[in-house]
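Please read the structure below before turning to the comments.
A single protein chain has been omitted from the complex, and every remaining protein chain is retained in its original position.
Then we have chain A:
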Amino acid sequence: MESLMNWLQAQLADNSIFTLQTLSYYGDGLVTTVQLVFLSLIIGLVLAVPLAIGRGSKHAWIRLPIFFYCYVFRGTPLLVQLYLIYYGVVFVEGIQDTWLWVILEKPFVPALIAFTLNTGAYTTEIFRGAIKSTPKGEIEAARAYGMSRALMLRRIVLPSAFRRALPAYGNEVIFMLHASAIASVVTIMDLTGAARFVYARFYAPFDAFLFVAAIYLCLTFTIIYFFRHLEKRLLAHLKPASG
């Protein structure tokens, strides 16, 4: 490890901007970005499955609130949602006296809430479309076997809907990664935050932002590669038989 550090130091010797110090900013930023994106995607996904099922409910009092939630969060910019939650959380009556304030005080949690609600709305729509396009024959077959609604959802509808939703969900993951750059606006030191810091410190926009753009590009390609791999495995039965 020590020899690696020495080697890095030697490599960076005549470089005034990308010292070990600034590289560690980028490193911390990478960790923050990945945490933020990963957590919001996971929670959003958990949120989206019941919402997508409820969105197709027969009862208007279930269907309409979910429709309204999706409409509002997909129709307004993420930045506005982030501002609303980040500035708004302070004004919730009496929140500063509770234990919640300890975690809400830092910008990370408000940002996580905003991102989660945003991706939740998009993912709900994606799943909704996938569930809706379930072939009629599959449902009829399940009914003919005497499956209950819950069993049919669990065994037939959801597994095939998830697979059909995969390509669109991959796009949503990439979209979320890119949207997470907004976190830097509320003083979170994510990747973009690190780049803004380095830019302000050295007044070197090209070095600071091109470097971070390259990191984002690598992350994007990794996600694309991962989803392509998943699709190949999970959607193999939908491919044409020859080739």
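The working rule: a residue touches a chain if its C-beta (ideal position, glycine included) is under 8 Å from a C-beta of that chain, and two chains touch if they have at least 3 such contacts; residues count from 1.
We adopt the following convention: contacts and distances are computed from a predicted model.
According to UniProt, the chain absent from the figure is "ABC transporter permease", selected among "ABC transporter permease", "DsbE family thiol:disulfide interchange protein", "Heme exporter protein B" or "NAD(P)/FAD-dependent oxidoreductase". Considering the whole complex, the residue from A:Leu36, A:Ile113 or A:Ile182 that touches the absent chain is A:Ile182.
Of the listed positions A:Met5, A:Leu64, A:Val80 or A:Leu151, the one in contact with the omitted chain in the full complex is A:Val80.
Here the missing chain is touched by one residue of A:Leu20, A:Ile42 or A:Val72, and it is A:Val72.
Only one of A:Thr22, A:Ser40, A:Ser160 or A:Thr192 touches the absent chain when the whole complex is considered: A:Thr192. Seen from chain A, the chain kept out of the figure touches residues 71-72, 75-81, 83-84, 87-88, 91, 177-182, 184-185, 192, 195-196, 199, 205-206, 209-210, 212-213, 216-217, 220-221.
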